[in-house]
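A single structure is presented below for examination.
Heads up, one of the protein chains got dropped from this complex, but the rest are sitting where they should.
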Amino acid sequence: MATAALALGDDALVLSHRLGEWAGHAPVLEEEVALANIALDLLGQARSLLSLVGDEDELAYLREERSFRNAQLVEQPNGDFARTIARQLYFSVHQHLLYGQLAAGDGPFAPLAGKAVKEVAYHRDHAEHWTLRLGDGTEESHARMQRALDDLWRYTGELFEPVEGLSVDRTALREGWLAAVTEVVERATLKLPDGPQTGAWTAGAGRQGIHTEPFGRMLAEMQHLHRSHPGASW
Amino acid sequence: MATAALALGDDALVLSHRLGEWAGHAPVLEEEVALANIALDLLGQARSLLSLVGDEDELAYLREERSFRNAQLVEQPNGDFARTIARQLYFSVHQHLLYGQLAAGDGPFAPLAGKAVKEVAYHRDHAEHWTLRLGDGTEESHARMQRALDDLWRYTGELFEPVEGLSVDRTALREGWLAAVTEVVERATLKLPDGPQTGAWTAGAGRQGIHTEPFGRMLAEMQHLHRSHPGASW
Amino acid sequence: MAQEAVFDAAVAADERIEPRDWMPDAYRATLVRQIAQHAHSEIIGMQPEANWITRAPSLRRKAILMAKVQDEAGHGLYLYSAAETLGTGRDELLDKLHSGRQKYSSIFNYPTLTWADVGAIGWLVDGAAITNQVPLCRCSYGPYARAMVRICKEESFHQRQGYELLLALSRGTEAQHAMAQDAVDRWWWPSLMMFGPPDAESSHSAQSMAWKIKRHSNDELRQRFVDICVPQAASLGLTLPDPDLRWNEERGHHDFGAIDWTEFQEVLRGNGPCNDQRIGQRRRAHEEGAWVREAAAAYAAKHGKATA
Partner (left out) sequence: MAQEAVFDAAVAADERIEPRDWMPDAYRATLVRQIAQHAHSEIIGMQPEANWITRAPSLRRKAILMAKVQDEAGHGLYLYSAAETLGTGRDELLDKLHSGRQKYSSIFNYPTLTWADVGAIGWLVDGAAITNQVPLCRCSYGPYARAMVRICKEESFHQRQGYELLLALSRGTEAQHAMAQDAVDRWWWPSLMMFGPPDAESSHSAQSMAWKIKRHSNDELRQRFVDICVPQAASLGLTLPDPDLRWNEERGHHDFGAIDWTEFQEVLRGNGPCNDQRIGQRRRAHEEGAWVREAAAAYAAKHGKATA
């Protein structure tokens, strides 16, 4: 279970951190509120999940890059708003379906997933609405959103790799995800990249602690203060 | 002397770090070489100066933001190439005149300054040449260079504040600097901001450990790895 | 003049003026200016604290800080809505902020240099804001007064969190204690300046008092704030950086040292440490977000739905 809790917990922790970087930079005041809301939900989930494994702060602040188990998708830099929304769409649809399965089961994550699935439904709704607005908005927003979907596509395959201790129907997850994302993307007048045969689909080894270069810088910023005062309480 | 060595050493250390951020991002290959060259010279100076006070790595990696004594000018983010050049111009002319004075004196910094002044002459030459090219180049480069000179002007006043243990003729320094910078800037068809009365001239308290917000993030990146392995040798 | 008489009587009777009521143009203009400045302060005020979200030293503190910055965005929303009831939209006000025609509180032109600054802002800056704002809950203009009730409630929460953050530092390691003291040293005087110039030099005060937009003078509120802070600083185990600070038995208040109004004027004039940075980041966020707002508007126009 520790492996699974770390994978899910790190996903939530890292995505929450990235969303937190938007504070004070969002395109409209309502999005300052919305993005912070999602970041807070994810941070709450991360804290619950990491606490299943050990001390939440030790895990967040004192592990090195190679020990983080999040998927590479969530660590990708924010980029423009379209890129953030594409990341949210890919991730939140996945998380919604996954937590739905976990909540319906009787495994160790059922209680937590049961609570979180409602939060995640909102995250998904938020991402889907913005995908529609950006895809079917202006020519510029359409182009940006398409580019974002294309660029991040390569990091989606990893979401469906098996994780030790996480008993889910991965085929259902993957098919449900592909159907749901395709539906929204097409309604938004956008196109999903061609699928597994692009090769990109198969990229990513975050669950094995292989990350992308920007992640190290993210961790440096996140951990610096904590590491500067060994043993201190805050 | 410790105060002065820290002030000069931190100036060199921090500016070197900022220039190091250019690696792999310079506008032309020759500038990859030139900026790295300047960064290396400054890093060498920093190491000599910090070693006068204590262990160079402890000083660089284990001090907190409020203990750094560099002027705010050198910690300013790189921005575009014009901004980097404006920062170089303001700083290197000052450093050249300062080290010239120190080298000519018989104080504790004379040997070090005597060696460094030749390096700094090259830095100054580099900055002056680029100021000319950008100022008297295209309309766009002129506008960018002018904006950079204007934006960074407020951080120049601090360079002429007294530093404990540094016996220099500050009036000569300030007048020499203003004359030299004015000469280059005007030859580059640019204008220097109006001078002390703008108020901006007087900003900056880096010597008292008051820095600007981007500096904290710079330090986080710089110190994270070192702080992650307490007591390790590299 | 019947309208004006009705208005005056309502104000005199401590009744609330509502958006559809008649009101003097100057009253409306004063309110719009004040509410806008307050709204702008909320959104610019997100920046110095957001500067530490990514570096918060524990996940609990990170959650608290994120929620606080989010609340500030929420306050901005209420306040722009309150201004809208007076006929001035958010776009117009933001435009005035970005072009420098409207102000925000000068306190946000100071940098947050350490984690303790987050605590000092909560304790002192939010504390000063509450002292200023509690009387506004009884302001004569209804929508503003109601927004202030909600805002003050959240801000006292923030203020307590700031205090608690500083307390943890003050009782922590030597380095943490020093960090807390340093933050208080840097934020104390700027916080006192938040109440505005001394009464003798305050320009808008008299009319605002008559209209019951304002209910206490700058100096009264400043004194109230000092009197609140002194015992709190003692409980925190921290010193306020004013050698002249002492209890005056006769006045029943604390005396305190002279404020450096030159610094205040400089910061107000745009020469503070972060004026350019704050307004620059705000403008950049707005400009870089233009295509997003345009997309939302275009989508709404096509599909007949409200924008984000």
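By written order: A, B and C. Residues from 1 in each chain.
In the analysis below, a contact is a pair of C-beta atoms (placed from the backbone, for glycine too) under 8 Å apart; a residue touches a chain by one contact, two chains touch by 3 or more.
Fair warning: this is a prediction, and the values are worked out from it, not measured in the lab.
The missing chain, though absent from the view, touches A, B when the full complex is examined.
The chain omitted from view is touched by exactly one of B:Asp125, B:Glu140, B:Asp169 or B:Glu186, namely B:Glu140. Mapped onto chain A, the interface with the missing chain covers residues 64-66, 151, 199-200, 203, 210-213, 216-217, 220. Considering the complete assembly, chain B touches the hidden chain via residues 13, 17, 20-21, 23-33, 36-37, 39-40, 43-44, 46-47, 50, 56-57, 60-61, 80-81, 130, 132-134, 136-138, 140-141, 144, 221-222, 224-226, 229, 231-234.
One rule holds for everything that comes next: only the chains that are shown with their structure count from here on.
On a Cα centroid basis, the chain most remote from chain B in this structure is A. Here the spacing of chain A and chain C, counted between their Cα centres, is 34 Å. With centres defined as mean CA coordinates, chain B is found 41 Å away from chain A. Multi-chain contact residues of chain C (touching two or more other chains): 55, 175. For chain B, the set of residues touching two or more other chains reads 64, 217, 220.
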